[in-house]
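A single structure is presented below for examination.
Coming up: chain A.
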Amino acid sequence: MTEVRFHGRGGQGAVTSAELIALAAIDEGQFAQAFPSFGPERRGAPVVAFLRVSKDQIRIRSKVYQPDIVVVLDPTLMDIVDVSSGLKPKGILVINTAKTWEQIRKDYGFKGRLAVVDADRIAMEEMKVPITNTTMLGALIRAAGITRLESMDRPLDARFGKIAERNKKAMQRAFDETIIKE
Partner candidate 1 sequence: MAKIDALHPWKEVPLGCAILEAGNSRQFKTGDWRSKIRPVTDQEKCIKCGMCWIFCPDMAYNQRADGFYDWNSYYCKGCGICARECPKEAIQMIAEEE
Partner candidate 2 sequence: MPIQKGMEVSIAVSEAVKLANVDVISAYPITPQTHIVEHLSELVADGELKAAFIPVESEHSALSAAVGAAAVGARAYTATSSQGLALMHEIMFVASSMRIPLVMTVVNRALSAPINIWNDLSDIMAQRDCGWVQLFAINGQEAVDLTLQAFKIAEDPRVLLPVAVNLDGFVLSHVIEPIELPDQEAVDRFLPVFKPTLRLDPDQPVSMGAFGSPEVFIEVKKQVEEALIGSQKVAAEVWKDFGDIFGRTYKPVESYKAKGAEILLVTMGSITETAMTAVDSMREKGRKVGLIHIRLWRPFPFKEFFQAIREAKCLAVVDRALVPGGVGGPVGLEIKSALFEKKERPYVAEFVAGLGGRDLTVEVFAEMAAKAERYAKTQKEMRYEMIGVREK
């Protein structure tokens, strides 16, 4: 079982990210579960969403405390939230940032596996909006697998209709441009 925690801000679509991956994984015949960290939703406040994907039936409904993967949709969260909290020793942190891989490592003293991508720039160029939740799915899939990139097509079409193509393109670019180092 792979457990993922998404960090975003209210309105950035962290919950949607978790949902879309879960839908794609279920379409592939895997078991998956996605849920928000529930609370009175406030735009801009730090929020988290959780995802579990497994080959077997998932029989656990508590929050994810020891994720295999952490996805950070908004780099400014890094200064106010301990995004790597509970991350497994072999786990990977996937960050949307304009900084380089080395810079992030230096700034936050993070020693584990790290993947970085400038999702803000990709989202602005491809979709003209600074919303990175679908873009970051490309980075997540590149960094950790979980689902095939093609499996995202159906959930993205269902969710975004006419603008699904732009989301797919942004996701593909993030997949290509993500930098992963140990």
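Everything that follows uses one rule, which is that a contact is a pair of C-beta atoms (placed from the backbone, for glycine too) under 8 Å apart; a residue touches a chain by one contact, two chains touch by 3 or more; residues count from 1.
With respect to how the candidates were assembled, all candidates are chains of the complex that A comes from, given by their letters.
None of these values were measured; they are calculated from a predicted model.
Engineer: Pick the candidate touching chain A in this complex: 1 or 2?
Structural biologist: The answer is candidate 2.
Engineer: Which residues, counting only chain A, touch candidate 2 once they are in their complex?
Structural biologist: Against candidate 2, chain A makes touches at 18-19, 22-23, 25-27, 31-36, 38-40, 58-63, 65, 155.
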